[in-house]
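Only one protein chain is missing; all other protein chains are in place.
Naming follows writing order (A, B and C), and every chain is counted from residue 1.
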Amino acid sequence: MGNIFGHTFRISTFGESHGGGVGVVIDGLPARLAIDLDHIQNELDRRRPGQSRLVTQRKETDTVEVLSGLDGGASTGAPLAMLVRNADARSGAYDHLAELYRPSHADFTYDAKYGNRTIAGGGRSSARETIGRVAAGAIAMQLLDALAAKQGRTAPEIISWVDQVHSVVAAVDPSTVTRDDVEVDPTRCPDPGAAELMTAAIEQARKDGDSLGGTVRTVVRNMPIGLGEPVFDRLEADLGKAMLSLPATKAFEIGSGFAAVEMTGLTHNDPFVPGPDGTPVTTSNNSGGVQGGISNGQPLLFRTGFKPTATISSEQDTVTTDNVATKLEAKGRHDPCVLPRAVPMVDAMTAIVLADHELRQLRNAVL
Amino acid sequence: MGNIFGHTFRISTFGESHGGGVGVVIDGLPARLAIDLDHIQNELDRRRPGQSRLVTQRKETDTVEVLSGLDGGASTGAPLAMLVRNADARSGAYDHLAELYRPSHADFTYDAKYGNRTIAGGGRSSARETIGRVAAGAIAMQLLDALAAKQGRTAPEIISWVDQVHSVVAAVDPSTVTRDDVEVDPTRCPDPGAAELMTAAIEQARKDGDSLGGTVRTVVRNMPIGLGEPVFDRLEADLGKAMLSLPATKAFEIGSGFAAVEMTGLTHNDPFVPGPDGTPVTTSNNSGGVQGGISNGQPLLFRTGFKPTATISSEQDTVTTDNVATKLEAKGRHDPCVLPRAVPMVDAMTAIVLADHELRQLRNAVL
Amino acid sequence: MGNIFGHTFRISTFGESHGGGVGVVIDGLPARLAIDLDHIQNELDRRRPGQSRLVTQRKETDTVEVLSGLDGGASTGAPLAMLVRNADARSGAYDHLAELYRPSHADFTYDAKYGNRTIAGGGRSSARETIGRVAAGAIAMQLLDALAAKQGRTAPEIISWVDQVHSVVAAVDPSTVTRDDVEVDPTRCPDPGAAELMTAAIEQARKDGDSLGGTVRTVVRNMPIGLGEPVFDRLEADLGKAMLSLPATKAFEIGSGFAAVEMTGLTHNDPFVPGPDGTPVTTSNNSGGVQGGISNGQPLLFRTGFKPTATISSEQDTVTTDNVATKLEAKGRHDPCVLPRAVPMVDAMTAIVLADHELRQLRNAVL
Partner (left out) sequence: MGNIFGHTFRISTFGESHGGGVGVVIDGLPARLAIDLDHIQNELDRRRPGQSRLVTQRKETDTVEVLSGLDGGASTGAPLAMLVRNADARSGAYDHLAELYRPSHADFTYDAKYGNRTIAGGGRSSARETIGRVAAGAIAMQLLDALAAKQGRTAPEIISWVDQVHSVVAAVDPSTVTRDDVEVDPTRCPDPGAAELMTAAIEQARKDGDSLGGTVRTVVRNMPIGLGEPVFDRLEADLGKAMLSLPATKAFEIGSGFAAVEMTGLTHNDPFVPGPDGTPVTTSNNSGGVQGGISNGQPLLFRTGFKPTATISSEQDTVTTDNVATKLEAKGRHDPCVLPRAVPMVDAMTAIVLADHELRQLRNAVL
């Protein structure tokens, strides 16, 4: 339980860091969607370890195989299953961890919940689990594009970037930033000055045997109006769940977020003015593009907070699985900062939520 | 769609602010739970309008009727349905709103999504919708108590309080605060000095025709270990969705939350030390009681951000439903600050998530 | 669990025979469906006890109240909740049954499963539980009509009738039978000769302190093509589940059903011939309108088998709740044959399944 997500566009992910492979089954994908395999691979490459010196050097090509649901380059309407094999699984590298619980890892809780844990590489709690999400997210992006094209509107443009690493805060304009801007630098921060400082901070943290957290900011421009299902499946609730289900996340806010707390109704409310095409628009966007749980056509704006990577190479106090005090010095490969690789994960989960809600909303357009 | 929540303890809510009534159907409630009707009513009274001068003066007794699923004072295993009638439905009071969209309300988005809107009182987007949640939450609390009693452990203690209103921040110790402390003051802030300042701020906002936001902080002490279903139904993901599905919420964070961003792995990781009863404990709790999506037995700690009430009595710019600029002066009854009444809603959603996850975890205790 | 049905058109039923009332919450109903309350009441009246001398004389007006989701005569997109109050609840009439298990009733199994049972009238296992289904089914019928009207096609025509009571088998042509034909006689058998024999048989069974079973046959003409979601939610699988979830059902077959067993591929296969409007049609319909789990546009044809009512007024051997042999002489009000009242239940479940599948199929029409 807990490995299936979505209502109509429904994904079921599987796989651990060290086993046969990881993947996803998508059920509910409309038939006749032309599938661009290169795009899926490209999104996986953005998530892949070893892509820059900033991230873990684990060697994986992460080549995706579509097992089913595809015929003549298009979806058939049957489940689309995708598999990525694990290659560089040095599980021996984790033997020294078998007898202790790493601080702020899932070792203790998996053991307590399941009476076991897949020690090597963190098992299901590894970032490797997100491969299935990123692959499914690429399909969701293609679906969003196709739905927009079919309806003669501009496709939603999902752009996430690293907005902050530790104390380095980027200055980025959500109304103009592009995916290319994000991909220019390995940090995935489109503010070049901030990117440089982030790089230095991450390098320093690695040298210090330490790690850093940060935030990913997301904008979705050209949002369809009317997505979100009050009351429990409000768009921000589903987005919040999606982001908080990613490894290492601690916080989520939409629009003004926690900053709303120190505003007042007069300054926080987004005034409507007549829009050029007969649809009202707002002159501010504290709502973050969602009102009453439903998208209002303004850019979707949200921010996700990630903690510093739990795996560090400094010595730490911990206990053995027998509840005896001990010391841990980590030796595994890891990211000193997950933020650059978190960006494609956030993009993917965003696309999955939006695709699901576009399909769910079809029923209200039918009468 | 979107009005059903939970996997095993599953609630289905219905009802608008102005109609026959609001309520909830709980499916999945174990049989033979002794039901305390007074406790349900008490939780509803905490949510009820008119309970203090700080909140909306709408007159509703909010008396709950159990329609089914109860026999001889205990749950039967069949769906437990509860209904609260609407009484003080002055829908005429909203006639002047029919032709315009109120800023930062759900008027425009409901209209865009559904091609209609229940104008009076906000319809399904009204806070009145949360009655079903609070009633179901009371049942969930009783279930949590009964499960703990059966297993010979101390019941989880869910305590939420108003932690901040606008710029007034309370100082409260999550390890000792009690439900009684929270209920002492109509603000539901257990820091008396802060409560006084919050009261003054709310009164002033009302006089100014304005409104204020704030945060609710929650602690759950005596947490069972092992709750949460990675990967999508991580405990913090389900809690985040639950809170972000409440009206007026903009943000959610667990444990260190966004503050984690400026910490490093060395300071953020929660070191394990041997616990007195053979179970490891942590010396800090930046994790907020959840690691790898699963509760670790430390107190659950999270914070939910609410925006200032969208309904204010100052004049605002907006548009008519025909996309023509106009002015709005609100006349409806409303809360200048939703925070005091949000507390029982947050408590309820917390209990619902925990009850569901306790039932889901049963399968891992069976072999 | 177990009281929610459907994927997109999702119903949640509640209520027992003897309590505050019974009802249903529909989540997923498209907005802007004009709701005909008289039609709902009419369907409930078809199901109502006391409508003829053939059925139980329990007095209930079964007047439906719509609690939510309706505004200006149309659905709002919010949950549509409906409630029917219980009126004639003589629970004292069941006191003598508290200490024993009635044969082939749910007394023993409810007690074993839940550790209790709602003795009076059978609780949740009573036919009264089906009120919520019939009310939701009426809404589903109206949705099917509206979808067809919108798309410029003839609406699916769902007609069920009593096809057999004990050894009396009706001769009815599924291609021409009308709902009016069915309603002519209290037996709901549109073959007048058979209806007369059925009436006599039912009257005799009542006199004998006995009860009779039978079958309901269903045809749906003007079926949309393409409904059904292989592999698990094949149309016949969902219809089968729907019918087998009705009280007293023992069997379901689609098209040729069990008779297929003694046919061969050559005689059973339905040959395609060119259809008049460019769509192939079949010259026989052993498939019952479903091939590969998906509707093919031919009339949907299925049959549901009901056992003889378990409640009879003859003396029977049974045991006490303490596992001691005893005798039971039933005294409760009951139907000597459930078939006439089963017809609207079958119609309702059929409509619910079809409405859900029409909404689910929307995604495949969108690209």
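Here is the rule we use: a contact is a pair of C-beta atoms (placed from the backbone, for glycine too) under 8 Å apart; a residue touches a chain by one contact, two chains touch by 3 or more.
Computed from a prediction, not measured in an experiment: that's the story for all the values here.
Contact with the undisplayed chain is limited, among C:R124, C:R188, C:R221 or C:R341, to C:R124.
Interface residues of subunit A with the unshown chain, by the touch rule above, are 1-4, 8, 10, 12-16, 19-23, 25, 27-28, 31-32, 65-72, 74, 76-81, 83, 110, 113-118, 123-124.
Contact residues of subunit C toward the unshown chain are 1-5, 7, 13, 101, 103-106, 108-110, 112-115, 124-125, 129, 164, 166-167, 205, 209-215, 225-234, 236-238, 240-242, 244-245, 249-258, 260-266, 268-275, 278-280, 282, 286-288, 290-297, 305-312, 314, 316-319, 323-325, 360-361, 363-364. Listed here are the subunit B residues that touch the chain not shown: 8, 28, 30-33, 77-78, 146-147, 150, 230, 359-360, 362-364, 366-367.
Here, only the chains that are shown with their structure count from here on.
When you average the Cα atoms of each chain and compare centres, the chain farthest from subunit B turns out to be C. Chains A-B form the pair joined by the most contacting C-beta pairs.
Computed from the mean C-alpha positions, the centre of subunit A lies at a distance of 45 Å from the centre of subunit C. One simple way to say how far apart two chains are is to compare their mean CA positions; for subunit B and subunit C this gives 39 Å. Each chain gets a centre from the mean of its Cα atoms; for subunit A and subunit B, those two points are 26 Å apart. Listed for subunit B are residues 1-4, 13, 110, 113-115, 124, each touching two or more other chains.
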